[in-house]
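Left out: one protein chain. Kept in place: all the others.
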Amino acid sequence: MSGDDQAAAPSAAAARRAGGADLGAWRGVWVYVELERGRVHPVSWELLGEGRKLADHLGVPLSGVVMGPDDAATAQACDEALRHGADAVHVVRDPVLAHYRTDPYTRALTELVERNRPEILLLGATTLGRDLAGAVATTLGTGLTADCTELRIDDETRSLAATRPTFGGTLLCTIHTLEYRPQMATIRPRVMAMPKRDPQRTGRVIEEQVALAEDDVVTKILSYIPDADADKAQLAYADVVVAGGRGLGKPENFRLVRELAELLGGEYGGSRPVAQAGWVGADRQIGQTGKTIRPKLYIAAGISGAIQHRVGVEGADVIIAINSDPNAPIMDFATYAVVGDALQILPALTEALRERLGRRVAA
Amino acid sequence: MAEKFDAIVVGAGPSGNTAAYLMAKAGMKVLQLERGEYPGSKNVQGAIMYADALEAVIPNCRRQAPFERAVLEQRMWLMDERSHVGSHFRGTVDADEQPTRYTVIRANMDKWLSGKAQDAGVLLICETTVVDLLKKGERVVGVRTDRARGDVFADVVVLADGVNSLVATKAGLRPRVKAQDVALAVKEMHFLPRHTIEERFNISGNDGVVVEMLGKITKGMVGTGFLYTNRESISLGIGCMVEDFKASGVSPYQLLEELKSHPSVRPLIAGSEVKEYSAHLIPEGGYNAIPTVHGDGWLICGDSGGFVNSVHREGSNLAMTTGRMAAETIIGLRDKGRDYTAANLKSYRRALEQSFVMKDLKKYRDVPEILHGNRQFLTTYPELLTRAAHTMLKVDGVDKLTKEKEIKRDFVARRSRFGLFGDAIKLMRALR
Amino acid sequence: MTVKVEEKLFENRYRVDEGRAHIAIRAPEICRDRCETPSCTWCCPAACYTKAEDGSVILSTDGCLECGTCRLLCSEHDNVEWSYPRGGYGVLYKFG
Partner (left out) sequence: MVMHIVVCVKQVPDSSQIRVHPVTNTIMRQGVPAVVNPYDLVSLEEALRIKDRFGARITVLSMGPKMAAEALKKCVSFGADDAILITDRVFAGSDTLATSYALSSAIRTIGAGQPVDMVFCGKQTIDGDTAQVGPGVARRLGLQQLTYVSRIEHLDPEAREIVVHRRAEGGVQVLKTKLPCLVTMMEGANTIRFADMDAMFRAARCQPIEWDHKAAGIGEVARCGLKGSPTVVKKVFAPPPRANKAEVIDARDKPAREAVDALLAKLFAKHPQIEEEIDR
C-alpha cells in the first residue's frame, strides 16, 4: 500500500474548517464542464443555467471549468460555456487530459479550486462527474452532496441547500455544508432546465497551468467502446423506456414497441414473461429483482403489472399503461391508463409523436 | 469431510426452536437448519402464544419474550352479512396470577426463541433448505440440503419443517397431507397508532382483545375469521378448509376483503396501513390425521406432525410441547446410552399420549368430521341468531312473546325440530 | 367486489430466484384438456395461477406465499411439481 493519507490529501488543511473570517475568502460559483471525447455532456449546460441563478442570488460571478487536450473541442467548450451563462472560464489544456482518468483530472481540478477558491462547485451526476467529485472532495477534505435534484441558497447561512433523493428515492433530504469550502454537489442530468444559449455572450477565458506528465499516470486507456456498437440495453439510465408484455400477442408485434422507443430516443424492454419466452433479451427484462428503472417516462403496453414489475418501475416519473383490461394491476399504479388494444394504440401513439416532432423540425 | 452432529433439527419455528434449545442445553451438539433468511421469515401465525407451554421451556419467559399484548378480552362473534351477535369475556386476573395468553408477532417470537437456542449452543444455519433425508437402510442418518456439499449427518433428526412436511413425505415416512385435513388462512397486518387501537378496543397498557368470528363470513365453508390486537397493529385474517375453497369457487383474498368491509369489522381497522399479506396452511385433521411420529433415527413434531387443536385454536403450544417432548425423549435415551432406534423412540409417542396434546386431540377427534357434514353450524345458526337478536332488540310495537314465537318458528322452519335436536346431540358428542 | 391481490403482494418482501421457479406445472396439456375444475386459479392466495383464453393454466411464482395449497388441490391429476425455493429465496415475512 503506497498511499499515505497526508500525501494524498495535501490540501485538506486549506479547505477544512474554513471557519469564521476564512469563509469569506471562498467566493464564486463554479460549474465543471464535462468534456469527454470532444463532446460536452448536456448536464453541464443545465448546471450553468442553475449556477447562474445561484450566483446571481449570491451576487458573485459564475465560472465554468474546462479540462481537455489543446484542441478545437476544448476551445469550443470554453466558448459554449460562456454562451450558456458563465462569466468566465478556467481552462486547462494538456494532452494528458485527452481522455478522462481519475488521477490527472483530480489533480487538475483540485489545484484549480485551491488557487481560485470558489464557494460552490457543481458537477453533473454522471459516471465521470461522480467519480471525479468523490476524489476531489476527499482530496480537498470538504463536503459533497451527491445526485441532487434541487439546489437553493439558504439566506440565513449563505450556504447551499442541496436536496437529493435517498433510500432509493423513497425519501428526500436536504443537505448543507456549513463550515467547509467549497460546497460541492453533483446534480442529476435532465433535472435542471436547459438555459437559453446566447450566441453573443462572451467572457474571460483564463488559462490555467497544471504540471501534468503522462509518465505519472498509472492508468492507461486501451480503447473506448461506444454503446451503439455494444447493443447492450441501458435500461437503468434511459430517460424514456417503452416496454411490451404478453398482451402484444406474438413476438412480431414487438416491432411496435421498438419503433416507439427509437422515435423517442429511449430504450425498449419487455416484461418478465416475454423475456422468458425469448421475445427480448434477458438484459431488456424489466421488473427483475434488484434492477429498477427510473425513467422520466415509462410506457407499458400489454403488461399486466405483477408485483415484481411494479417494484421495478415505480421510480418512473410518469407511467403510461396501455392495456385492454381496465382491471390489470398496472392500471392502478400508472399515471395514465389507456384502456384499449395495444396493437392499435402503440402505432397511433408513434404516429402522433412523429408528426409532432416533424412539425418541430420543420419549424 | 461431511459434518456430523448429535442431532439435526429441521426448521426454526416454535417446535424446532424448542427442541434445539433443550437438546443444546443438555449438552448435545445440535445443528438447526432453516430455509428462511432468518427464523420466522417463512412462518405465519395469527398469532396467540400460550405462556404455559413456553414457560415449560423458558421459565421466566414473561419478562423477556416479545409479547405484544396479554389477552384481557375474548370476543366470539356469530356473523351474518351485516351484523353479528357476540359474547365478550373480559376479565382481569388475580394479582398473584399471570395472564395465560398473549398476542405475538410471529417473526419476532421466532427470532427471540431462536436466539435462546443459539445462546445455548445450537449451530443455526439459515437460507438452507433441507430437501431429503439420508438413510442407511431404514435408519435416518442425516439430511441433504439444497447446497453443494450439502449432506450433513447426525445420530437423530428432528423434523419440525412445518405443515407441508415435505421432507418426511419425500422420504416416505408419512403420507402426503390431504386437502380435507388442512385449512388455508390468509391474514393482513394492519398498522395503526397505539392509542388508536387502545381507544377502539377499550384497552390500555399491555392488555389486548381477540375476536373470533364465525358465520356467513365464510360463505358456508368450514372456517373462522380472527382479529387480534397487537401493540401497534391488528392481525386480521380468515381461514377455511382447503377442500371447501376448492368446492366453493371463492378466493381466499376475496373472503378477506369482504371480512374487512363487514360493518362490524370495518370501523376497527379504519385508516390502517396494511404492511403484509400472508397465507398459511393449518393442519386441522386432528387426531385421526396424525401420522407416524417417530422411526429409526427420526422424530416429527409441531405442524409437520399435524399437532393442532382446531377447536380451541391452539397450535403454537402444541408445537412447543411436542418439540419439548421430542427433545426430552432424545435426551433421555442419550442419558441412558441407548440408541435412537424406532423402538426406543417410541417413548416419544407414549409421552404425547399421556400429555394434554393427544388427550385433547382425542377428545375432539370427531369434530372435523361433524363440521364437514353439517355446515348449518356455520351458516344457518349464525344467521338465525343474528336475526333473533334483531327481532328481540327492535322496538317496533310487537310484544316480546310474539317475537319469541317468531324466532322459534324461524329456527324450526330452517332446521326442523328433529334437525335442531340432532344438531345439539352432534355438537355435544363432538365437544364432550 | 373485485380484489387486487397484487396490491396485497406489493406490501410483501420477496427475494426472487431468477430463472428458478420452485413450482412447475408438469404437463400443461393436462390443465388445458383434462382438468375441469382448475381450483388453483381461485384457491391460490397469491393468484399465481391464471387461466388463459385457450384454457391452459399459466403459473407465475413471483408472488408465491409458499403455503402449499396448490400442491394439495391438484390431487386428481397430480400435475403440480412443488418444492420450496432454494434457501433464502422466496417470500420473506417481516411479521408472519
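As written, the chains take the letters A, B and C, and residue 1 is the first residue of each chain.
Just so it is clear, a contact is a pair of C-beta atoms (placed from the backbone, for glycine too) under 8 Å apart; a residue touches a chain by one contact, two chains touch by 3 or more.
From a predicted model like this one, the values you see are computed outputs, not experimental measurements.
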- Note on the structure: Omitted chain touches shown chains A, B, C
- Sort through A:57, A:115, A:190 or A:204 and give me the one touching the missing partner chain. A:190
- Which of these touches the unseen chain: A:106, A:271 or A:304? A:106
- Message: Given that one chain is not shown, which residue among A:172, A:211 or A:277 touches it?
- Response: A:172
- Query: When the complex is taken as a whole, what residues of chain B touch the one chain not shown?
  - Reply: 3, 37-38, 123-125, 127-128, 145, 147-152, 189, 191, 232-233, 271, 273, 275-276
- Query: Which residues does chain A use to touch the chain missing from this display?
  - Reply: 1-5, 7-9, 16, 34, 36-37, 41, 99-103, 106, 126-128, 130-131, 133-135, 137-139, 141-147, 161, 164-180, 190, 193, 218-227, 230, 236, 239-240, 264-265, 283, 290-291, 296-297, 311, 317-318, 320-321, 324, 326, 331-341, 344-345, 347-349, 351-353, 356-357, 360
- In the full complex, which bits of chain C touch the chain not displayed? Write them out. 11, 13, 18, 86-87, 92, 94-95
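In this text, only the chains that are shown with their structure count from here on.
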- Query: By C-alpha centroid distance to the whole-protein centroid, which chain wins?
  - Reply: C
- Whole-Å gap between the CA centroids of chain A and chain C: 41
- Query: What whole-number Å value describes the gap between the mean CA coordinates of chain B and chain C?
  - Reply: 23
- Task: Could you give the separation in Å between the centres of chain A and chain B, each centre being the mean of its C-alpha atoms?
- Result: 54
- Message: Going by the contact rule already set, what residues in chain A reach two or more other chains?
- Response: none
- Message: Which positions in chain C are in touch with at least two other chains?
- Response: 9, 12, 15
- Task: Note which residues of chain A are touching chain C in the complex, please.
- Result: 272-273, 288-289, 305-308, 310-311, 327, 329, 332
- Task: Would you mind writing out the residues of chain B in touch with chain C in their complex?
- Result: 35-37, 40-45, 47, 105-108, 110, 126-129, 131, 145-147, 163-164, 166, 176-179, 182, 184, 186, 188-189, 233, 242, 245-246, 249-254, 257-258, 261, 274-281
- Query: What does chain C use to touch chain A in their complex?
  - Reply: 2, 4, 6-7, 9-10, 12, 14-16, 18, 60, 62-63
